[in-house]
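Below is one structure, written out as structure tokens; the observations come after it.
Here the complex is missing a single protein chain, while all its other protein chains stay put.
Showing chain A:
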Amino acid sequence: MAKLTYIKAITDGLDVVLGEDPKTLIFGEDVGKNGGVFRTTEGLQDKYGEDRVFDTPLAESGILGLSIGLAATGWRPIPEIQFMGFTFEGVDSIGGQMARNRFRFSGKRAMPITIRTPFGGGTHTAEMHADNLENYFVGTPGLRVVTPANPYDAKGMVISAVENNDPVLFMENLKLYRSMKDEIPEGKYTVPLDTAKVVHEGSDITIVAYSAEVNEALKVADKLAKENISAEVIDLRSLSPIDTDTIFKSVEKTHKVVVVQEAQKMAGVGAQVTAEIAENAIMNLDAPIGRVAAPDSVYPWAQVENDWIPNADDIEAKAREILNY
């Protein structure tokens, strides 16, 4: 066991899969000698060689199209898209191509591709470097979208993503990269790709969140606990599919729910969770479903980012509103 940051936990997970499966390949912009602009792939080219870990020309559609052709010839690609904002250049390769190929080939050809990409606000990046673009991708049949909220899950989930035989969009939170450390077991372990996790048990209200907002929700749970209010916090981990069973079970117990996301409110993950609860568990509720999300503007400039991103105060206010309904 060693205490590792979120980013080093991912590096460790990638080391495990490269070591285990000689068909795995890591490639993208700056991932080779430089080890990625965040150093997520640091040391991997030295250890596994340039045939397995390599730089590509600067073109996202090319990187993702390359992944499809490599998968078609027996490889297990782990492309990196340097920032999630850059996935706009490769949307066809994801939504038009790789996610549909299992279906196109009657289930007989697989696209075992893990697209790693950093996202998320709060680090004052340049424009298009922090956007939460999961809302664009979660409505894509054939594509899994996952995002770990802590270093332990990050390593276990990246291993599961690579081992999965379908394309996985693996979203890594920029703000969490170096702000969290966990005890990380050495070697291989996996965390499932399709289950949410109750990260704080409670009985008075359920707070559903994912990625960096899980930490904000946990702060709220701790604060409410001092007033003997027991909040249950669920980390979705998988944004598509959504583990509704875990949510319904919790709501059945608490009868109140707040759904939190860092992304804009319109038609996204929170909307889907809200709709699922409304459709399937509304009789268990004794208050409206509370929602906390960013406003429906373009992702903000760095100077106003901290006002824009929903934080613990926003979650607390919404939770109290629902508790007092």
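Heads up, the rule we're going with is that a contact is a pair of C-beta atoms (placed from the backbone, for glycine too) under 8 Å apart; a residue touches a chain by one contact, two chains touch by 3 or more; residues count from 1.
Just so we're on the same page, contacts and distances are computed from a predicted model.
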| item | value |
| --- | --- |
| Among "Pyruvate dehydrogenase E1 component subunit alpha", "NADH-quinone oxidoreductase subunit N", "Protein translocase subunit SecD" or "Biotin synthase", UniProt-listed name of the chain not shown | "Pyruvate dehydrogenase E1 component subunit alpha" |
| Residue among A:Lys3, A:Lys33, A:Lys47 or A:Arg104 touching the omitted chain | A:Arg104 |
| Among A:Gly19, A:Gly43 or A:Pro141, residue touching the chain not depicted | A:Pro141 |
| Omitted-chain contact residue, chosen from A:Tyr6, A:Tyr48 or A:Trp75 | A:Trp75 |
| Residue of A:Val37, A:Ala59 or A:Ile229 touching the missing chain in the full complex | A:Ala59 |
| Missing-partner contacts on chain A, residue numbers | 25, 51, 56-57, 59, 61-62, 64-75, 92-93, 96-97, 102-108, 110, 141-142, 144, 164-166, 194, 241-245 |
